[in-house]
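Heads up, the thing below is written out as structure tokens.
A single protein chain has been omitted from the complex, and every remaining protein chain is retained in its original position.
A, B and C label the chains in the order they appear, each numbered from 1.
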Amino acid sequence: MDHSLWLEAVKNLEGLTNHVLPKVKSSGEKAYYELYTSYFQKVTQAMVEGKEIAAHSTFVPPEIFHAMDMVPVLIVSSSGAMTVCTRNYKDAMDTSRGYGVPLETCSAHRIQLGHFVKDWFPKPKLIVHMGAGCDAFSSSGGVSADMYDCPDFYLDVPWEYSKRGVKYLAEEFGRLIEFVEKETGRKMDWDRLKENMARTAEMTRLYREIAELRKAVPSPMESRRAWQSYWMYWINAGTPEGVRWFTIVRDEVKARVEKGIGAIPNEKLRLLDLFMPPQFSFRLQDWMAKDYGALFVSESIVFHWGEEEIDPSNPLEALAMRYFMAPMTRCIMGSSKDFINDSIKAVKEYKVDGAVFWAQNACRQAGIIRSLKDALSEQAGIPTLVVDCDIMDPTFVTVEEMQLRLKDFIEILSERKARRSN
Amino acid sequence: MSQILKTLTPFMEINKEFPFASPIKEWKQSGGKVIGFFGGDIPEEILSAAGALPVWLRGHCSEIPLDDANSYLHIYTCSHMRSILEIALKGDYNYLDGVMSTPYCDGSRRMFDVWDRYIPIPALFFLHTPHKNTPEAEAYYYENMKEFVTSLESTFQKKVTKEALWDAIKTYNQTRKLFIQLYDLRKKDNPPISGAEVMEIYDASAMMPRKDFNILLEKVIDEAKTADRKLDSGHRLMINGTALHNPEYVKGIEDLGSIVVADSLLNGAMGFSDLISEDENTDPLLAITRHYLNKFPAPRMVPSEIRFDKILQMAEDFRIDGMITGVVRYCAPHIYDEIRLSKRFEARGIPSLRLDLEYGMAATGQIKTRVQAFIEMIEERKRKG
Amino acid sequence: MPVAGIDIGSRTAKAVIMEGDKIISSHIGETILKGPDVGIAVLNESLKLAGLKLSDLESIMPTGYGRFQFTGGEKHVSEISCHARGVHWYFPTVRTILDIGGQDSKAIKCDSNGRLTNFVLNSKCAGGTGRFLEVIADILEVPIEKLGELALSSRQNISFSTVCVIFAKTEAINMLREGVPKSDIIAGLHDSIAKVAASLLVQLTVEKDFSLTGGVAKNSGVVAKIKEKIGLEPMIAPDPQLIGAVGAALFALDRAKRRRTA
Partner (left out) sequence: MKIIGIDIGSIATKLVLLNDTGVVYRESLSISERSETVAAKIIEKALQANSLSRDSIDLIVGTSRSGGDAPFADMKKGLYMCLFKGALELFPDVKTIIDVGAENTTIVTLDKESQIKDFTVNDKCAAGGGVFLEAIAKAMGLSLDEMAAEAMKTEKTIDIASTCTIFAEQEILSYAFEDPPPPRSEILAGLHESLASRVVGLTGKVGVIPPVLLCGGVSLNPAFVRSFKKLINAEVYLTEAPQFVVALGAAVIGRNYILNSKESPHAGSGN
């Protein structure tokens, strides 16, 4: 195993954190750097100490591994983060191409497989993946398990929310726990799982509270904070760190709302983010806010929860319910109706001027663009910009190319808004 | 190659009439309902028991411009789905009384949404399917099946009886048994039927009542058995990958000195290799549920080993010299499946080739070059023993 | 008696006439939309050069894109096998071949007899072919044969996203607009072609004696980059574009020999 890349990435991340921390004033930003770095430090520590690591795809609940005293690590996002920290995009993607992964699949998964081909990824005790998100998510975990020749568990998820679906998914979580018990000889500590789920319920409550607070004009939250919250939720679900993060962000946002101040000084346009923006940089969003006062005030796929509550006393069902209520799974899984209705509702509740859909290279979720765009135009009266981009490859469409599209859109929205206010 | 089998003519005639072939026309004229489906693993037995004619939707057997479809389904959706949508947008699927799908793959799921929103269709049905064959999955799937039957019954105002279900099961099992017979003939040293011809049979099967189809298929088998037709086998290949329907694609491969003797296609061996239990003391719907859960799995099903073992077993039974996987661009399930499967073939000393395709393609120049070199490579390996 | 190998590619057609173990003459001609007759046209040219008539040939082996339409020849062989065979004739120790053609890039493995044992081709979408160079040479208004030289004078590393010729073209235009020197753009382009090639090679095992073929092998810039990426010095035949036709001629010799002994 060659862990040098992982170690280098974590070192770079620590360096960045040390460099940034003294400069940032916002407590949210501070907490983000600390928690994000400590997540990877924990994995590094586990590697060094030989603690058992559970590699899992996004949406597989880390609460289970925490309750069984294992160190969870996300597969796709961690590979991606390590690549961002070392800027080895090309190397990771070329490696996976050399392995036979064609270009017609999403770069996040190509990078993930590149890390596994090169043995960069920490060797886990087991891999847990699930069919949430897309077919690449469903399949790439199996390829990774093949490469590392390690036991894997596929967690089956129903396509859409239903009572029957909740029951089935809860049973699947039960099977997952049996699998982990069998592979590791550990026993599930059910009390600990319940405690974890109580924290998850608390995190969810805070998450929803923040979503409510964000309806204020001017908007109290930076768009990068929204994405940070989303990642923090899935990295730290069920942990005290997770509760800490959401408390800090809630307090920050609430204070701003009470004082009537916005996250940016001169808010001019309120935008709705419809899909995952490129994950290698938030330069774009910062630039839009700074130069044009254009701010994403809500994100359909990460800030709209379903209505059902999570009951920690029945942890398996709680995990299933959380899965169905969580914003990303709610949008991407199931028919496009939730995605569309959430977005229409958001336009009204968050007083949105325009929407942006990030059409990720090779992402078949782009199949929803037409329906979403038409619905937002007909039922919410706002235009949608479709930006061609790539989730992880900064060279596919450059930041400058995206800026050009966004600039044109901002110009149209500004004219529209000026005309309406006249 | 020797004269084409005479009994194939009716199938080829039907295929020429795609997408509104005369058996469908006649069915409609006699007042029958027609339900189109896409995606995969559709329990046609239920649709048939509800009195409807199930039609497996596909695109044309040629690469056509997909400009209308592109404006509804982004180009990152595979051209298989966009080809079907193009036909629907042109109105050539207007004869359908309903459309059905499952959460089969990203493409089919988003296509169902587009169909729901933009294509005028009297009824839409969606059956939720699990990815596993655990007892819990079976229970979940069974309840979904029941729900699906109820929605069918209320839409068409017709009860789906046990008798009708058993009848449909027997009819569809008959097809499976016939295909098994046909494939047994392909195990011979000089198979009497080519892969391209088998593709014609599959294509036609999607557009006609199953009972009629069985009669015609039986005739093909009789002729294939008795006609003393021995195709010069060359090298024995298996085809795999995204559902493909163009016989010209298979013919292009075979014309280069090979014969396709087996497949692991969704619109091929995946559909007939396993029979539904005909034990009439049980619940027919449960029998159907179990069948679709446990049959030859598509790449979406886990654990993948079940599928890989089945394919490797076929490779052995049919004495395969090489495997060709056609992957339509952006078809994620097969992209990842091929990566794992080809490594397993390699381990057994069977070479494999991946072809990047667009739906509808015949074997074009570049494909031919790859296939010919692949066959030459097989030849070398054989020569050396 | 002399034999001929004809490699009818999508962009150019090449003919080679061989007798015994020697090349007597060869000719390269343009193919674009000229149709199946182009094979016979280049053959006639090379016959003229050799002072021979069609009837003097004992065997003609067609290969390449247009092989299916060529009549009057042997049962055709794929250009991939012909490449392996042709390279083996020049360099018998070579076991790994990288061919960068107009439309395809291929990595090929052969045995000690020059017989094909394995191969990988680029996916259609991947670019990294000769066409890639042509399109960019055109934008930069640099003659294609000057590309290599210019690239070697580059001072900074530029990275191209190699996915597609068309995208690379846009990228190149934008770079020009930003004032990036042409030499750097070309070097970046060569680098990306070498990367695609290297990613093909890693799918096979590279052995020390390896050869580079195809028109691109004449480009010193690409050769340098490939050397850098693979860490091996490629063996390059005197006219790398002719390799396929040479291989075809060797197959023609085999067929003729087999007939004589039969």
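Keep this in mind: contacts are C-beta pairs under 8 Å (C-beta built on N, C-alpha and C of every residue); 3 or more make two chains touch, one makes a residue touch a chain.
Please read these numbers as outputs of a predicted model, since none were measured by experiment.
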Contact residue for the chain not shown (choose from C:Ala41, C:Leu152 or C:Ile173): C:Ile173
Option from C:Val135, C:Val206 or C:Ala224 whose C-beta touches the chain left out: C:Val135
On chain A, residues whose C-beta touches the chain left out of the figure: 359, 361, 370, 373, 377, 383, 386, 388, 397, 400-401, 403-405, 407-408, 411-412, 414-416, 418-419
Touching residues (missing chain, whole complex) on chain B: 62-68, 70-72, 74-76, 358, 360, 364-366
Missing-partner contacts on chain C, residue numbers: 10-11, 30-36, 65-66, 68-69, 103, 124-125, 127, 131, 134-135, 138-141, 164-167, 169-170, 173-174, 176-179
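Here is the rule we use: only the chains that are shown with their structure count from here on.
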Chain at maximum distance from chain A, centres defined as averaged CA atoms: C
CA centroid of chain A to CA centroid of chain C, Å: 46
Between chain B and chain A, distance of the C-alpha-averaged centres to the nearest whole Å: 37
Where chain A touches two or more other chains, by residue: 99-100, 102, 104
Overlap residues in chain B, where contacts from two or more other chains coincide: 329, 356
Chain B - residues contacting chain A, complex: 71-74, 76-78, 103, 105-107, 109-114, 116-118, 126, 128, 130-132, 134, 136-137, 139-140, 143-144, 299-300, 302-304, 327, 329-330, 332-333, 335-340, 342-343, 354, 356
For the chain A and chain B complex, residues of the former touching the latter: 99-102, 104-105, 131, 134-136, 138-140, 142-143, 146, 154, 156, 158-160, 162, 164-165, 167-168, 171-172, 175, 335-336, 359, 361-371, 374
Residues of chain B that touch chain C when the two form their complex: 329, 351, 356, 365-366, 368-370, 372-374, 376-377, 380-381, 383-384
